[in-house]
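Entry: chain A
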Amino acid sequence: MRALGALLVRDVRLAARAGGSAVLALAFFAAVVTLVPFGIGSDAKLLARVAGGVLWVAAVLANLLALDRLFQADYEDGSLDLLALSPLSFEGITVAKMTAHWLTTGLPLTILSPVLALLLNLPATAYTALIVSLLIGTPAVSAIGSVAAALTLSIRRGGLLFPLLVLPLLTPVVIFGAGAVLARLDGVENGAIWLLAAFSVAAVLLAPFVGAAALRLNLSE
Partner candidate 1 sequence: MAAFFVMGKYAAFVWPAYGISALGIVASVALSLRAYRRAKTRLAALERTVK
Partner candidate 2 sequence: MFGYANPKRFMELSGRLLPWLGATTAILFAAGLYLSFTAPPDYRQGDTVRIMFIHVPAAWVAMMGYGFMALASLIGLVNRHPLADVAAKQAAPLGALFTALALITGSLWGRPMWGTYWQWDGRLTSFLLLLFLYLGYIALWNAIENEVRAAKAAAILALVGVVNLPIIEFSVQWWTTLHQGESIFRRGGPTISAVFLWPLFIMAAAYTLLFFTLLLVRMRTEILERRMRALALAANA
């Protein structure tokens, strides 16, 4: 366990440092959300209606920014070999990487989201739903993203292929996440948040094993 903690602390430190992926993802998230009104106009009522969806899509895209090189940096500079030879199992490596990514990208995005929701005139009642849905949904993004990162780590320009692999698998997260915000907006209770939680729990529990299988195959061929 100490080994897993060591890798987690190292990755959080690396991401948080200047030039690390954490700051980059936040800036990208803010940029995309700020761009939307220029596209669809500043009509407050319209913005309020699409705010939940826009914030959710922008959050998922911002998450992907840091995900495709989750393992690739270590693969290219020889660290992955050292991790493979450490007491840490491949499952442990994936858990550490997934958690580090969520702590440095998923969580900060969730914390920043209410501020950006102001820009989109999200009604006050929906703020808790936005934060809760992002809090529950972003771990699934980190989980599924880390599996795709493990699959594409040996591809030099895997960054282009990465969204294509991940986005179809993330549609349920966006549907239930944005759906939860919309449900709150319309004052209806349709269980979106519970479906999101179920999907997230499943993704987080299964990802380490699938990610480990992907790491093993990429290292042993």
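With respect to how the candidates were assembled, all candidates are chains of the complex that A comes from, given by their letters.
Just so it is clear, contacts are C-beta pairs under 8 Å (C-beta built on N, C-alpha and C of every residue); 3 or more make two chains touch, one makes a residue touch a chain; residues count from 1.
Small disclaimer: the values here were computed from a predicted structure and weren't measured.
Participant: Judged by that same contact rule, which candidate in 1 or 2 sits against chain A in the complex?
Facilitator: In this complex, the candidate that touches chain A is number 2.
Participant: Using the touch definition from the top, list the residues of chain A that touch candidate 2 in their complex.
Facilitator: Against candidate 2, chain A makes touches at 147, 151-152, 154-155, 157-158, 161, 164-165, 167-169, 171-172, 175-176, 179, 182, 190, 195, 199, 210, 213-214, 217-218, 221.
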